[in-house]
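Submitted below is the structure of interest, expressed as C-alpha cells.
Heads up, this is only part of the complex; the chains shown haven't been moved.
Per-chain numbering from 1; labels A and B assigned in written order.
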C-alpha cells in the first residue's frame, strides 16, 4: 500500500479490522510504542475535532511525531492548477508544497472538503489527487471531496464490535440538516459496506440519490420506516444533492426524516451510529443519542483504532 | 481530587505549595520525567500566552503529551444548551465533544472567558460546568468565566517564596484599564488568599465591589493609599463591575488608581505582582514594573510550577 485515499487502497478490509483491534488492545495493554524516529504532517484546509485529535493521538501511540499544519491560517494559499500564471491570490503551487513536505516527513495527511459548487473538481478529487501526484511519500486522506475512509474504517470496526448476527442489516439513513454537507461520509460508508458481509440498505428522500457506482449492491428504499424494519444498525447522516442540476444543494429539509425513538422502535434494537459532529434534535433526537443503543462515542473512539492501523501500515512501524 | 476547577478542589493548599516547589526543584535538578504514556488536550476558546505555554511546558516536564486545540478556529462551534434544536450556528454539542475527547485523553483543560454580558451564565460557569458534567476524565480550569485557579496557585507559591514575615500584608488593588475585563483573576486571588495566613486587604473605587461570598475575610478599603500603607505585597489587577445593573461594564477609568512609585513608597517595600499581560503606564507605571521590587516574571514562571503540581496530581504521575 502506497497511500490511504480510499478503500481501493486496502486489499483485505476484514483482515485490517481484525489487525486494527489487535493493535488497539496491544497498546491498551503495553502503552504507547517507543519513538520511531518517523514523522507525519497533518495538513488541514478545514475544521476538525475527531480527525485532528485521533490522528495526533494515534501517531503518539505509535511513536510517530505528528506536526499539525493549518494551511489556510498558518501557511500560503495553494495553487492546484497546472500551467497557471500565478499572478493572483495563490502564492505557492502544490508541486513545491508537496515536494518540500515530502522531503521533511515520512507521510502527509490531508483534509480538504468538497467545494459543493464544482462537481467535476470534487468527483475528480482535484486537491487530493494533486497531493498524491506530487508527494513522494504516502498520502493519507483525512476527508477529501468525496470520501472519508478513516471514518468508514472506524465504522466497520464499530459494527464488527457490536454485531450480534453474522450478517447484520445495516441501514444508512439520510437525515435533515440546515446546511449543505458533502457526500464524503456517505460515499465511503457505502464503499466499505459493499465489501463487508452486510444486508445493506440506503434510505433517503427522492432527490438525494448518490452516485450509482458508489451505491453498488446497497438496496435503495425511499420509505424510511420500511428501511428501519428489523435493522441491526442505523447509520444516520446528512448529505446534499449529488444530481448534476442541484449538485451540492439542500433540496429538502424534511423533518419527518429526523431519527426518533419511534423510528428506532421499528428496528431489531438497532445500534445508532453517526460520524459526528451531530446536530441534536435535527439529525436525531436527544432521546436517541442519550439512549442505551447509541454507540456514537465508541464509534468516535475507533477513529484512533483505524488511524493507528493506517499509520502502522503506511509508515511500516514495527 | 477529580477535577481542578477552583480552590474547592484542593484540600490542603499550603501542602500543595510546598509539594509544588519540591517538584519544581526536582525537575530543575533531574530534568524532565520520562514519557508517561499519558496525554492531555488543551482546549482554548480564548487567547493565551502564559497559560498555553506553561501548560505545554509543565506537561512536557512530566512526560505527558499535550495536544493544543484552538476550538474556534480549528474545530466546530459548540452548543452548551440542553435540549436545543441545533438548526442554527452551532455544529456540535458539548455532550459529544466532551465524550469523544474523554475517550482520547487522560484529562481535558479548558479556557473559556466570561461573557461579561450574561451574569448568570458567567457565575453559574455555564461552559466549564458543562465540561465537568460531560467529561469522564479530569477537567482543568485554564481560566473560566469567574475563576483562574492555576494563576492563583502560582500567586500563592510566589508569595510564599518572597514573604519576609510569617503573616504578610497582601493587598489586591484594582487599577484602571481601557477595556472591560473579567473578575476571574481577582476572584481566585481572593479565594486562595482567604485560605492562607495573610492580612488580606482589597482596595478599589466604589462601584467595583466583588461578590461578597468571594471577598470573604478580606478587608475592603476604598482609600488606595491607606490600603498600601505597610503592605508586603501589592497585587494589581483590573476588573469590570460585578453589580447587577452594571455587570461587566467599565464604570470608572480613574487614572489616580494607576500603581506609581509614589504609591509603592507607602508600602513596606512591597513586592509588586500582576498576572500579566499588563498594560504599562495604565495599570502600573514603567518605573514600578522595571523596578527592583517587581516580581511579575518570577510569578509568571510559577505558572509552570503550579501547572506541574496540578497535572501530577490529576494524572497520577509518579
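The criterion applied here is as follows: a residue touches a chain if its C-beta (ideal position, glycine included) is under 8 Å from a C-beta of that chain, and two chains touch if they have at least 3 such contacts.
Not measured: the values here are computed from a predicted model.
Peer 1: For this file, in which 2 copies are placed, how many copies does the full complex count?
Peer 2: So the full homo-oligomer, as given in this file, consists of 3 copies.
We take it that only the chains that are shown with their structure count from here on.
Peer 1: Superposing the C-alpha atoms of chain A on chain B takes a rotation of how many degrees, nearest 5?
Peer 2: Fitting chain A to chain B on C-alpha atoms yields 120 degrees.
Peer 1: Calculate how many whole Å lie between the centre of chain A and the centre of chain B, each centre taken as the average of the chain's C-alpha atoms.
Peer 2: 39
Peer 1: In the complex of these two chains, what residues of chain A are touching chain B?
Peer 2: That would be residues 31-32, 44, 47-50, 52-54, 56-57, 60, 70, 73, 178, 276-282, 286, 289-290, 296-298, 300-301, 304 of chain A.
Peer 1: Quick check on the complex: what are the chain B residues that touch chain A?
Peer 2: For this pair, the touching residues of chain B are 35, 37, 39, 41, 65, 67, 69, 71, 73-76, 79, 83-88, 90-93, 95-97, 99-101, 103-105.
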